[in-house]
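Certain chains of the assembly are absent from this excerpt, and the rest are unmoved.
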Amino acid sequence: MAHDLRSTPVAITLMDLPMVLYRDRGGRAHALVDRCPHRNVPLSLGRVHADGTLECGYHGWRFNGSGRCTAVPALDADLGTAPSPRDATSRPVRELDGVVWIWGAAAGPPTREPFRLPALGDGATVGEVVFQRDIDCTLHAALENALDVPHTAFLHGGLFRKSGRGPRVEARRRDLPDGVEVRFLGEPAAFGPIRLPGDSTFDHWDRFFLPSIAQVEYRVGDALQIVNSILHLPLSATRTRAWFVLRFRSPLPAKALAPIVRARGKKVLEQDVGMLEAQTENIRRFGAERFTSTDLDLLGNAVKRLLRRAELTGDQANEDVPVEIGKAQVTLQL
Amino acid sequence: MAHDLRSTPVAITLMDLPMVLYRDRGGRAHALVDRCPHRNVPLSLGRVHADGTLECGYHGWRFNGSGRCTAVPALDADLGTAPSPRDATSRPVRELDGVVWIWGAAAGPPTREPFRLPALGDGATVGEVVFQRDIDCTLHAALENALDVPHTAFLHGGLFRKSGRGPRVEARRRDLPDGVEVRFLGEPAAFGPIRLPGDSTFDHWDRFFLPSIAQVEYRVGDALQIVNSILHLPLSATRTRAWFVLRFRSPLPAKALAPIVRARGKKVLEQDVGMLEAQTENIRRFGAERFTSTDLDLLGNAVKRLLRRAELTGDQANEDVPVEIGKAQVTLQL
């Protein structure tokens, strides 16, 4: 998140490519490949120089936000302004809604604006909870888990939905620009053991947006709304950083609700992390993914197709077994 | 061992292949490949369901002892009884003499009965000691170590045989059905510093049985008998689980002798483990085995040949240097 990036350089990896993020003196964020061209030490070990450049900690070479090498201490020569093998490599950066976005591809400026977080209005009844977690799993596994309904009755049994022969719920999938959405109709409104009065049902949407955003939204009439936007950064093919931005609106004061939302969110997350990391380790032990899907896997395979189209999956070779799941409308027995 | 397998699923690996063992409600043991066909999480993280199936902990899919998928929660469809990509993979299992045996090969039912532990009779003078140890070494190295006489004088010097210019002992090798045996003649009967009265000698046999059993037997006339049957499970090419089943018969009460047998057995074992793990690490550092044998290596190479015939060695490429050891009769100077 943007507020985590201050004057100190921050090291991350993007699909194993080491990057360094820093802000210049004007407050603008920049991203360079985290390797000094001179002797290849991480630039993230350096510091932001008084002139706003990023200075390497080994020999003091300095680089501006475009990666241009602007100083080589002790060198008795003019560096000039032409591109040089001394320059570092930069990546485009955009800052929006408190999120810093880096473009992974070196070629050309971004052609698309970053994802916008949903606006739920103002006032004391609107709240936000944010937390971050690194998970040993693929980007796809994290996205599928975030958008998968059937596992909640099992893995989060009691905390969330209950397992068993419940009511039939309709699920309808449709394409979005750069994404896909499933809407659930007729789902009984309940939060674990707490069931809402009367026969009220959730309006419930699960959404995926390229490059790496999962979004789960619940509404009960006009009174209640909760939107969980999960932004993912694929640190490597099998390690993913997730930021959970939970925004909610209800008749209750947001300040009172926030700690409950946070505690419950983290509990569900830790159960998912345990399962995702066991899945990753097991796939590693078997050497490859070999999934079998059913009609219930409403979003996992659609997300995989979109990631592949955008060349964002690590391994193109892991194929699903050919159980066709073309249905855009499915009935779940919850 | 069979008594370690109760209602909770147990995870093991067989040459790096993850397996899960569990008992159904009728007490029968089953073995499945430890991967849920749906999203590849380990089935061993699940539990035995009330209907006797093994239930995955992620989405609750259930599998019977043949691997057939019998339930997919929330799926509004009949699964049918035909084989399906949703099925898990099973392996044949046999239980005999308190040992659970898994057949590693997928093809066909077992054509051979499992190894039988030796029966030494009943009564207060017959005892048993069992212990288990995982060792970082190949199956072959564990077997060879268990059946090798010359190292005992060195590695276990004092505890066992003493080194030096002792008496000549005859050793005779012969083939067994699915195995090989060496018999030693004229070995002075002694346990470390304790030497038996008179000129008594051991009857001593070292035996190997496919797939992975080493057996060492000592007798002194009719009074004393000790049989150490070591059952090995190759967890991976370089990690082996060993169960030591020590059975003994003597004029003394077995209850008094058992703690001594256990303590001595474990002490010898830990010395062997230290050497075997140093050997494994050194072979890893050098990239390959490169052994040189002499006439004293009576069983190691014979065992390797039997393992290769049965395709049970991990690496077919590691060849002995060509020191021929065809002799079936050898004199040792102990």
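Letters A and B mark the chains in the order given here, with residues in each chain numbered from 1 onward.
In this section, a contact is a pair of C-beta atoms (placed from the backbone, for glycine too) under 8 Å apart; a residue touches a chain by one contact, two chains touch by 3 or more.
Everything numeric here is computed off the predicted structure, so don't read it as measured data.
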Entire complex copy count, 2 subunits given: 3
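The definition used in the following text is that only the chains that are shown with their structure count from here on.
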Cα-centroid distance, subunit A relative to subunit B, in whole angstrom: 48
Partner subunit B, residues of subunit A touching it in the complex: 141, 144, 149-151, 153-155, 163, 168, 275, 278-279, 282-283, 285-286, 289-296, 321, 323, 330-334
Residue ranges of subunit B in contact with subunit A within the complex: 13, 16, 18, 34-35, 37-42, 45, 57-60, 72-77, 85-86
